[in-house]
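Got a structure here, written out as structure tokens. Questions coming.
Yeah, one chain of the complex is gone here, protein chain that is, but the others are all in their spots.
So, chain A:
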Amino acid sequence: MLTFLIRRFLQIIPVMIGVTLAVFLLMHLIPGDPAQIMAGEKADEAQVEQMRENLGLNDPLHEQYLRYVGNAIQGDLGTSIRTNRPVVNEIFDSRIWITMELAFWGTVLAVVFGLIAGIISATRKYSFADVSLMVVALFGMSMPNFWLGIMLIYFFSVNLGWFPIVGWDSWKHMVLPVITIGSGGAAIIARMTRSSMLEVLDNDYIRTAHAKGVSERLVIYKHALRNALIPVVTVVGLQFGTLLGGAVITETVFAVNGIGRLVIDAIKARDFPMVQGAILVCAVAFVFVNFLVDIAYRLINKRIDLN
């Protein structure tokens, strides 16, 4: 396990180089002169030159990159043009935690509902419950986030008045955004769990468990689920990435001040250091979550040990 951890951790290094390179180049891939764009259309020549100097854009590209990475490692992601505060503070003071909260509860909702629905469906194959759950899951998968968000607001906030429309102050604020962001994942996990479970239930060792006198419940939760989870865990990891993307839309719909909205606002204001910083932090979070998922995967599936 230890060698696995070390090896898996070393694998992160090239990924991080790729991520930082992509984020760094973002600045240079924008058509036109970044200094001019950031300084604004009305800026005069001297102001643009000043901006170029501040950003170090006159240095060779590789030096700029190394400086960028060096600063990033020390926790310096530059200064926001819009607010003039360090990007790191803008992100970590509150924004990222709100998004993490949203993403975390979204994942919890996706996993809990997805697993329960998948297990019910698989153990009652072709029953009314199975068919209705899978139809709902199909809807959940094909419904765009913004549309679901708007519908939820329309029914539960505007019509029924059960939940506040916007903001992020109490658990009541969280309910609808979490449903919006988690439903797609719940649907995918439900379908995945169902098919994986059905496949596992057909195995010889399930018959062995029955022949030993193991109860129906234990056969499902101890013998079948553990094996059925192996492919599901991978999906959960990937789902977290989609979730971060979904956060941008969900936060916009519900006016939640998370990192997704921060990115949108920064793009609108051409605050490139801010955009870069936010994307980098999200990418690192994604890589880290996948690292955790790999460890979980391995704990469930001991067979990888041999390979």
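Things worth noting here:
Simple rule for what comes next: a contact is a pair of C-beta atoms (placed from the backbone, for glycine too) under 8 Å apart; a residue touches a chain by one contact, two chains touch by 3 or more; residues count from 1.
Following the convention adopted for this analysis, contacts and distances are computed from a predicted model.
Think of the chain that is not pictured: of "Electron transfer flavoprotein subunit beta", "FAD-dependent tricarballylate dehydrogenase TcuA", "Peptide ABC transporter ATP-binding protein" or "cytochrome-c oxidase", UniProt labels it "Peptide ABC transporter ATP-binding protein". In the complete assembly, the contact with the undisplayed chain comes from A:227, out of A:20, A:227 or A:276. When the full complex is taken into account, the listed residue touching the unshown chain is A:214, out of A:214, A:238 or A:269. In the full complex, chain A touches the hidden chain at residues 203-205, 207-216, 223, 226-227, 300-303, 306.
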